[in-house]
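Heads up, one of the protein chains got dropped from this complex, but the rest are sitting where they should.
Just so it is clear, A, B, C and D label the chains in written order, and each chain counts residues from 1 on its own.
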Amino acid sequence: MNQDAFDISLSLFALIDWHGFFFLLFAAIACIAALMVVLTDNVVRMALHLILSLGATAGLFFLAGAEFIGAMQLMIYVGGTLVLLVFGVMLTAQTQLVALRTPASDRVLAGILAAALLAVLVQAAFSIESWQKSGQGIVSAPTATPLGMALVGVRVDQSAEANLLDAKGGYLLPFEIVSVHLLVVLIGAAYLARAKRRRVPRPVDLMASVDSVEPNSSVDSPSTVLSGGSE
Amino acid sequence: MMLALLGVASVSHYLVVGAIMFCCGVVCMAVKRNALGVLMGIELVLNGANLNFVAFGSNYLAADGRSPLGLDGEVMALFVILLAAAEAAVALAITLNFYNNHATVDVDRADDLHG
Amino acid sequence: MAEFLIETIGLPTWFAWTAVAGLSAFLILNVIAGGALVFIWAERKIAARIQDRLGPTRTGGRFGWLQSLADGIKLLAKEDLMPDGADALLFRLAPYVSFCASFCAFIALPFAFDTVGQRLNVGVFFVVAVLGLEVFGVILAGYASASKWSLFGAMREAAQVVSYEVPLGMCVVVPVMLAGSMDLVTIGEKQAGWAVNWFIFHDPFTFVIFWVYCTCAIASVNRAPFDLAEAESELVAGFHTEYSGLRWSFFFMAEYGSMFLVSALAAILFLGGWNGPVPVSELLGFSDGVAATAPFALRFIGCMNLFLKATAGVLLMMWIRWTLPRLRIDQVMTTCLKYCTPIAAAMFLGVMLWQLFLPGGLVPGSFRAAAGVREGWLEQSYRKESAEDESLSLKKLSRHISEVSR
Amino acid sequence: MVQTLDEDQRIIEFDVRTDEMLVNMGPQHPSTHGVLRLVLRTDGEIVSELEPHIGYLHRCAEKIGENLTARQWIPYTDRMDYLAAMNMNLGWSLAVEKLLRYQVSEKARHLRVLIVELNRIASHLVGMGAYGLDLGTFSPFLYAFREREKILDLYEEVCGARLTYSYITVGGMTADLPPGWLQRCEAFLDQFEPIIQEYHTLLTTNAIFVKRTATIGVLSPEMAIDYGCTGPVLRGSGVDIDLRRDGESIYTAMYDGYAFEVAVMKNGHYPRDHKYPAVPKDAVLGDCWHRFFVRMLEVVQSMDLVRQSIDRYSQCKGALGEPLKLAEKLPAGDTYLETECPKGQMGFYLVTDGTPIPWRVRARSSSFSNLAVSPELCRGCLIADVPAVVGSLDVVMGEIDR
Partner (left out) sequence: MRGTDFISELEASIEGSLVGRDLEAVDPWLEIAADKILETCRWLKESCEIRFDGLQCITAIDWFEPDPKKASKVKWEPHTEVVYHLWSTKARASLVLKVKLPRWQGNEPGKLPELSSVVSVWRGADWHEREVFDLSGVQFNGHPDLRRILCPEDWEGYPLRKDYEMPLEYHGMRGR
C-alpha cells in the first residue's frame, strides 16, 4: 500500500464534516425519494418512497437541532399517518388501480411548471445574504421543554426566569384549537368510515330446545325398534 | 472535497431541500390519478413547508446563532404535523367512501357534481 | 469517551469521534445480535423446562449453549427462496427495515449513566417512535410476499401496533412527568438511591401503570398472547411465512431486539434503570455516582444492573408466551381500547393529582428531585452541563476539523 | 353446499368494499390435524364460507375389508382413529360378534372395558392438548402427551404396540395382561388424577381460553342431530346420549354393572361427582368450550370406569378365553353396530354371504359426520375461530378418509 495514498485518504477522511455529510445524506434521500414518489406508478411503492422521504426529513430536523419535532415527525407522520395510508393503499389495491397512469402531455406540463416553481423557490432561497451563511453551530438549550411550556402559554425563551408567568405570546389558544380540531377529525373520520350494518348477533337460547330431545323415559331397553318386537 | 467545503449547512440549503420536496409534492398532486397518490403529494408539500419552518426556527443553523423565528418555527412545524395527520385521516376516510361507492380511486372519475 | 481518547491518548479528534461512533454501533449491534442468540437459547431452555423437557443439551458441550449459533449457521447456509409473485425489491428490503428500526431505537437507550449511543433530550419519545417503525418491515413483508397468510399477518400487525401505541405512549408519559424530562438518562438518574425511589413504587398509580405498560409492550413487540401477526395455528407463520434463511433470521433478531428494548425501557422508566435497589456506591462513600466522571467500574455495574432487569423482563415475556393461549384479533383490540387506554389515562390523571397534592414518593422525602420536578425544565435547559451535552459533539467536531484543516 | 336456513346467516357487511378472498387452509397447515384441507372464502378476517375437502388419506380400507377375513381386518381398524385404536378394534370385534351371536367371557368383558376406557383417556388427552395448540398455547400439549406416553407404555406391555394395537379382537383379546400390570395401571391413575386440575388451570378456566372458546361455534342440538354429530360434540350441545348406556344390548351389556354418569349438561348442571371448575358465565351450551369440557369430564369418567374395571377384572375367576379362528366362517346376513368411541359413535356395517370373508364392509366414521357440520359452525366467524371450531370437533383424518 502506497503510504502517500494512505495519508491522503486519511486526511481526506479527516476533512469530512460529519454534519455536512449527514445533511447531504438525508437531503439526498429526502429529495430522491420525493422524486420517486412522483415518478413511480405503483401506489405501494409510492408509499414506501414517501416513508423514506419523510423519514429522511425527520433526520434533517434532528440535524437542525429540532429533536422534538424530529421525533414527532417519526411518530405521527411516519408511524401513524403512513400506516393509515398503507392501509388505504392495501384496501384499494386492486390490480387495475395499483397503477393509474396520466397522459404524458399532462406529465410534461406539470414537470415544466414544477421546474419553474422550483427555480423561483431556489432563487428565493439564495436571495438573502444571512440565510446563506453557515450557522455558528451554537447548540442552544434543548427545545422540547420550552416548546412544551410554549404550548401551555409560557414562553420561557422570551422572558427572564423571574417573571415567567407574565410572559406573553404563548400558544395556549392555538393548542386548544388544534386539540379540538383533532378530536373533531377523529370523530369525523370514524363517522365517514363507519360500518353501516353490523353483525347481527344470533340469539342463542338452546336450553329451550334441549328439552325437546330429552330422552323419553318410557323406552326402557333401547335397541333397534324392530327387534323389540321379535325378541 | 465538496463535503468539507460545505461546513455546517445553512438555512438556504434547507430551503432548497424544502423547495424540491414542495415541487415534487405539487407535481404529485397534479399528475396522480390515484386519490391516494394525491394524498401523498399533499403530505410532501406540507413536509417541504415544514422543513422551512424548522430551518428558520433553528438557532443551530442561524448565522448569528439567534434564529429569526425562534421557538415559533418549531411550534408552527408541530401544528403542521398535527393538522397533516388530521387531514390524512379525513382524506383517507373520504377516499375509502369514494372507493365504496365507485369501486375506484381514480380522482378523474370523481365528477358526480359535474352535472 | 471521545474526549478521553483525545485528551489522554492524544488521538486525532476526527479519528476519536469516528472510532467511538463505530464502537458504539458495534456494541449495540452486538447487544442485539448476541442478545438474540442468548435469548433464543434461553427461550428454548425455558420453554423446555416449562414443558417438562430438556431442550438443547448437546451442541457446544453442556446445556446446548451453542445451539442458536449452530442454527444461525444453518440459516446462513439455507437456500434463499422468494415466491414467484413476490415484489422482489420490497420482499428483500422488508427484514432489514424491521431490523434497522429495532437497531436505531437502541441509539438513544442508555445502558448506564451516560453510557448511551446518543443522548437525546427527547430520548423516550425517540425510542417509542422508532420502535413503531418496525411495523413497516412487517407490512412490507406481508404485502410483498404474495401470500394471503402474510397479508393477513401484516394487516393484523399494522392494526395492532398502531392501536397499542396510544396506551403505550400514555404509560411512558408518566415517568416523564415524574422526572420532568424526556431524557432517558435523566429519568434513570432521578431514581437513584434506595429501591423506593423507583418510579414503580412512587405511588399506587405508577404501580398499576407499570403493568399496563407491560401489557402494551408485549403487544407492541408481538409476543404471545398478542402474537397475532405470526399466529402459527391460524396464519401458518403470518408475515414471515414465505421467508427463509438469513432474511427470516433478521426478523427474528428484530423481534428479540425489540423485546430487549421494551424491557430495558421498562427498567429505565419504572425500575430504577441502572441503579441497584441499594445505593451501594453512596453507602461506600463514593461520589453520588451520578457525576459525569463516574468511574468506568460504576458504569459497568450500572450496565449489569440494567441488563439484569431487562433480561428479567424478557424472561417474563417468555414465561407468558409458554403459558397463555393466543387472543383473537378483536379481543386484542378490545384489550387495547377498552382496558389499556382508559386505565392508562386514569392512572395518568391519578399520578398527576398525586404530584399536585402529595409531591414525592410513597416514602415522603425520599425523592431527591421531588421539588425540582416543576423546575425540571430550568434545571435541564440551562444547566452548565447541558452545554457540554453530547449533542454538542457534532459542533465540537466540526470546529476541531476546521482547526485541523487550517 | 346445503341450502342454509336464513336465520342462521349472520349478515356481516362493512362499509369498506373489500374483495372476497379464497384461502386454502391445509392440507399443509399447522392446525388442520393431519391432512384436512379447508377452503375459506373470507372477507377480510371474516369467514363467509368454509368448505372442507377430505380424502387425502383415503386408503380404501373398506375395499380391503372385502378381501380379508373379519379378524384379518382388525389392523385396518387400528389405522382409522389411530388415537383410539383400541376402541376401533372393539367396535369391529363387537360387530362381528353380534353377527355370530357370540359372547366373550366375563373376564374378557372387564378387560375390554379397562382397555378401551384407558384408550379414551389417551385420545382425549391428545384432543385436549392439540386444542390448546390450536389456540396458540403449546405447553398443555406436551403436558398431555407426557401423560399419554404413560398410557402408551402400559399398552406396549400389553400388546407390544404403542399406536396400532390390534389387541382386542373378534372373540376376545390376543393376550392376557402381563403380571403386575394392574398395579402399574393403578399407580398411573393415582398420579394422573391431580394432574387434571393442572389442565383445568391452564385451559378450561383460563380467561383467554374461555374468551376464545365461549360462544364460538355454537351447535344447536337440533343441528347436531340433523348432521349426525355424535360423541362429545353431541353431548356438548346438551343432548343426553351415550351409547355406553343407550346403545345396543351387546354393547351396553359390556358396561353392565358399571356406575357412570353421562357427561352432559342437564338442567344447567354437569354431573358433579368430582371437583370440576364451574361453567363460565359467557359459555353457551353447544359452543367450543362445552365440547372441550365434556371431553375433560369424560377423562375423569373414564378414570372411574378404569378403576371399577380393575376391581372387577381382578375379582374374575376363570380364563380369558381364546379369540375366534382367524378364518371363522361368518353366517350370511348383515349387521350394523355403533359403539361410543372417544370421537363419537363409530359404526361398523358388515354384510356377509356365508364365507369367512365379508361381502361388504362399511365403517361409519364419527369424525366424518362431525366434520360435516363445520361449514355451519364457521359461517361468519373470524379466521382465528376456524382452528378453534375445527379443533373442538376433534376430528381424526385417518377415520374420516379411511
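As a convention for this text, a residue touches a chain if its C-beta (ideal position, glycine included) is under 8 Å from a C-beta of that chain, and two chains touch if they have at least 3 such contacts.
None of the values given here were measured: they were computed from a predicted structure.
For the chain left out of this panel, the touching residue among D:V104, D:I216 or D:V239 is D:V239. Among D:L40, D:I54 or D:V264, the one in contact with the hidden chain is D:I54.
Remark: the omitted chain is touched by one listed residue; of D:T42, D:N89, D:T335 or D:S392 this is D:T335. Interface residues of chain D facing the missing partner chain: 1-3, 54-55, 58, 60, 62-63, 98-99, 101, 223, 225-229, 239, 241, 246, 248, 333-336, 338, 345, 347, 349, 351, 359-360, 362, 364, 368-369, 372-373, 401-402.
Simple rule for what comes next: only the chains that are shown with their structure count from here on.
Between the Cα centres of chain A and chain C there is a gap of 21 Å. The distance from the centre of chain A to the centre of chain B, with each centre set as the mean of the Cα atoms, comes to 12 Å. Chain D has its Cα centroid 48 Å from the Cα centroid of chain C.
Each of residues 155, 395, 398, 401, 405 in chain C touches at least two other chains.
For chain A, the set of residues that touch two or more other chains comprises 15-17, 19-20, 65, 68, 72, 80, 84, 87, 91, 137-139, 146, 193. Only residues 21, 23, 29-31, 44-45, 132-139, 142-143, 146, 202-203, 206, 208-209, 211-212, 382-387 of chain D touch chain C when the two sit together in their complex.
Contacts from chain B toward chain A in the complex involve residues 1, 3-4, 6-17, 19-28, 30-34, 36-37, 39-41, 43-44, 47, 50-51, 54-55, 57-65, 70-71, 74-75, 77-79, 81-90, 92-97, 99, 104-106. On the side of chain C, the complex with chain A involves touching residues 12, 14-15, 17-18, 87, 89-90, 93, 120-122, 125-126, 128-130, 132-133, 135-136, 139-140, 143, 151, 155, 158, 161-162, 165, 181-183, 376-378, 380-382, 386-387, 389, 391-392, 394-395, 397-399, 401, 404-405.
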